[in-house]
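Below is one structure. I have some questions about it.
The excerpt is restricted to a subset of chains, each kept in its original location.
Each chain carries a letter (A, B and C) given by its place in the written order, and its residues are counted from 1.
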Amino acid sequence: MLAKVYVTLKQGVLDPQGKAVGHALGTLGFKEVEDVRIGKYIEVTLPDLPKDKAEARVKEMCEGLLANTVIESYRIEL
Amino acid sequence: MTITPDQIASHGLSPDEYSRILELIGREPTLTELGIFSVMWSEHCSYKSSRIHLKNFPTKGPQVLQGPGENAGIVDIGDGDAIAFKMESHNHPSYIEPYQGAATGVGGILRDVFTMGARPIANLNSLRFGEPSHPKTAHLVRGVVAGIGGYGNCVGVPTVAGEIYFDACYNGNILVNAMTVGHVRQDEIFRGFASGVGNPVIYVGSKTGRDGIHGATMASDVFDDASDEKRPTVQVGDPFTEKLLLEACIEAMKTGAIVGIQDMGAAGLTSSSFEMASRAGTGIVMDLDKVPNREPGMTAYELMLSESQERMLMVVTKGRESEILEVFEKWELDASIVGEVTNDGRMKIIHHGEAVVDLPVAPLADAAPLYDRPRQKPEWLDALNNAAPVQKTYSDWNAILLQMMGSANLCSRAWVYEQYDQSVGANTVTLPGSDSAVVRVDGTKKAVATAVDCNSRYCYLDPYWGGAHTLAECARNVSCSGALPLAATDCLNFGNPERPEIMWQFERAVAGVSDACRELNVPIVSGNVSLYNESVGSAIYPTPTIGVVGLLKDVSRHVTSHFQKKGDVVILLGGNELSLGGSEFAWVMEKRVAGRPPVLDLKLEKNVQALLREWIAQGKLLSAHDVSDGGIAVALAECCFKNELGAQIELKFDDPMMGLFGEGGSRIIITCERDSVTKLFDHAKKMGVPALPVGIVGGTHLKIGKSINVEVAALKHEWSNGFSNVVGKE
Amino acid sequence: MKVGVITFPASNCDQDCVSAVKRMGASVVSLWHRDASVQDVDAVIIPGGFSYGDYLRCGAMAAHSPIMAAVKQFAAKGGRVLGICNGFQILTESGLLPGVLMRNAHLKFVCRTVAVKIVNTQTAVTSRYKSGQILQMPVAHMEGNYFADATTLATLKKNNQIVFQYADGQNPNGAIDNIAGICNEARNVVGLMPHPERVCDPLLGGTDGVELFKALLQ
């Protein structure tokens, strides 16, 4: 089974990459762009598990490694 | 299954070459075998068009421990130390995907050096892009530079020198040449031999995927408009794995169990296995089921032709496999025994229990086709040589110098090299920005100085003299730090060899480089050829890039190109007839490439460099900078920037344009203390080397005769900001 | 004095730190990322490089290695820990130092010599410098853009935990308040982005890093 993890910077945390990309889009003529935020999209392949078990496991992975919970939030989709 | 003419053609093999295959093996090849022939006989691997000319290179000398034919050349630097180095191109992949193309180029050349047992101590690169205003240029520059940095920085090898030039001839075909210099103890050199019948063959490093299948044949395909759309499986570099591979290989070599080792470069498992067997005169039997792979269902064809990066093949003393496997386990890398050395001179490959390849090794590796392709001097060349190099007249020399300093080919390259870690390893003595980089050999008082160069406009106007100038200039740059040039590597970037005028350029350039090598005592010990550098029918300028490595016996006796302090005396050492043919001046002012490049007197060049080195070794000089593109006005300005010191120069010339911006070989601006001047001139006179006192360091302005009087700060401002015209403001 | 220098997969300034420490006359214990103890060392250096390729987040995977568990214990007992560049990133990822090192504002790797000001002389590595002293040291990183939220930043200032700042106009990466290096509250754990180990030899263009290592070894 495939677990999808979205890692995004928390509100208020500086996103230098998003800022720079937003700026670059502006100079490329996409003047309408108001903001860009860049996060990660992670696909974890697992053996088939009951959904709640899988979710708990992936949550552990997020807390343990995939996200830095000081500055990032994450969301899991199964 | 029968091989169709279409399949033959799509493998880049001519009908003649196919007949030759049939003759060699006495039957029709399997598809995998056809693939193997196609990569082994591709221009990239077999050098079929270039080999007869490469024979002209001088390759020997008492300092040469390993000449061409191995993964890298090696020179002796005394006390049991040696330096391994090589340069290689990654032009086509970098045009398609600049970041990954350049990154994997660096990865490949690093492996060529550490496979010899050498620890890489410096990276260099030589880059050519189209016009700064071309819509693709900025994107390509950004990607390539980031890719070179991204890879080398992660592996922890400082990138210490390089060059980057812009010209319309590279609009559709950029050049990315990467060079690595490594240090090895002479008794710890490894070579790519599959020796010892019964010895196991071990595959180490990344798993094999479907990357870059046909990369080697792609590198030999002419680019056309459609290839902008062609999106072959691009290889992605993994510098993290490379770093582990480097450390693991060096550790494994220390066990003494490795007999031979070779990186998997272009044509991956195919070329590494065939070349190792061929060098040793042995055979190999290999089971592809043992090859670590990262995608299910890979065919034998794909496994043999994949160009996945960060992989090596080694032959190990039978019975000692476990020592090697343990090292790779420690570094958490795949390692797998995939075969064994045999004595029948054949390559036998088994997949899913079936023999899919059974070929004689020698004919594939050594008896590849060899062409003496027709050559003809281009008919347009005489007219071009006879045309005036410059068409207009000029007068405002201050403004012109400011404009020159900010132009794309002369301005500061800090934007580029600040993206490279220049000092990791804590041995970089001279950082980028001088004539050559100086890197200390760890734990000794020795250092190597190294530089890359090519003046492709000269090569276009006169490939012979352009080639000679290129070698001479590169050696001069190394001499300018005080080091004795020991040997060179080259990367010969040319157009389509099937066109007689390209082959003529090739032959002449190789001849020019060779003669300069002989005269200056700098043999070629390794190199690479990249042909078919064309887009929509037009070729790049001939670009035979040269990298030279030199030795400083005592690193404390070296200089940089920067003026050191007020009151120092400026001397012009050497000298030659000047020319504006192919000059940077003509290019900046008129976008014009015409006339003849300057003459080069190789005897004089040799004496100038020898005298320069002698003086530096005696501690008599404070700086040394060679006068190259842009002429003496530009060279003097460059001397001023680092320490923000002006100079008062009394040069006499009738024609300011020629005097200030004319170019010529064998000229070096040096500085010394006031009280050593007389002795130096006496010495120069005795040696028959022209030397001219031209001025004094100091002040806020650069003054040259009656023509130039500009504030150094203003020049530096133009020079520092010039590159933003290429890549845009930050 | 015995100094432990840790090697993670793709550390690449570990040998440079070893040389710098040996130059000061101390002995070196090489520590491997899988070791569970820092042995009997007096100080630990977490060197620069690209541990785990800088993949995911710089320092994230190294922060979870067995050796870092040992370093945490060592630091908790007051042991001196210096993290340089990637080592600084590993210290923030493992929670030994607050804040985070983000991608440089211009998104490019930057390697150049910058002027760095000593702000706090009361730490394990700055006791031999004068307050306000300017050092010339190279930086070489892609992620050196120090960031902390307002509360954390206020705490850092209140506790005088900012140890190094880029001199005005020299900030190479967009770091908040020009922060180049910080320490923990106890002042025994210090992280900085510039590379002092590359300026310990006059031949290499400077010796401004010498006193830093001497202080660490005191």
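The definition used in the following text is that a residue touches a chain if its C-beta (ideal position, glycine included) is under 8 Å from a C-beta of that chain, and two chains touch if they have at least 3 such contacts.
As the structure is a computational prediction, the values presented were derived from the model and not from experiment.
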| item | value |
| --- | --- |
| Copy-number formula (whole complex, one representative of each chain type shown) | A x2, B x1, C x1 |
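The definition used in the following text is that only the chains that are shown with their structure count from here on.
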| item | value |
| --- | --- |
| Distance from the mean Cα position of chain C to that of chain B, given in whole angstrom | 35 |
| Length of the line joining the C-alpha centres of chain A and chain B, rounded to whole Å | 41 |
| Distance between the centres, which are taken as Cα means, of chain C and chain A, whole angstrom | 28 |
| For chain C, residues that touch 2 or more chains besides their own | 106 |
| Touching two or more other chains - residue numbers and ranges from chain A | none |
| Parts of chain C lying in touch with chain B, wherever the complex brings them together | 9-10, 12-13, 15-16, 19-20, 48-50, 52-55, 106, 108-112, 138, 140, 142, 195, 197-198, 200-201, 203-205 |
| List of chain B residues in touch with chain C within their complex | 146, 149-150, 153-156, 238-241, 243-244, 331-332, 414, 417-429, 431, 440, 555-556, 730 |
| Residue numbers on chain C that touch chain A, as the complex places them | 56-57, 60-61, 64, 93, 100, 102-107, 145, 147, 149, 174, 176 |
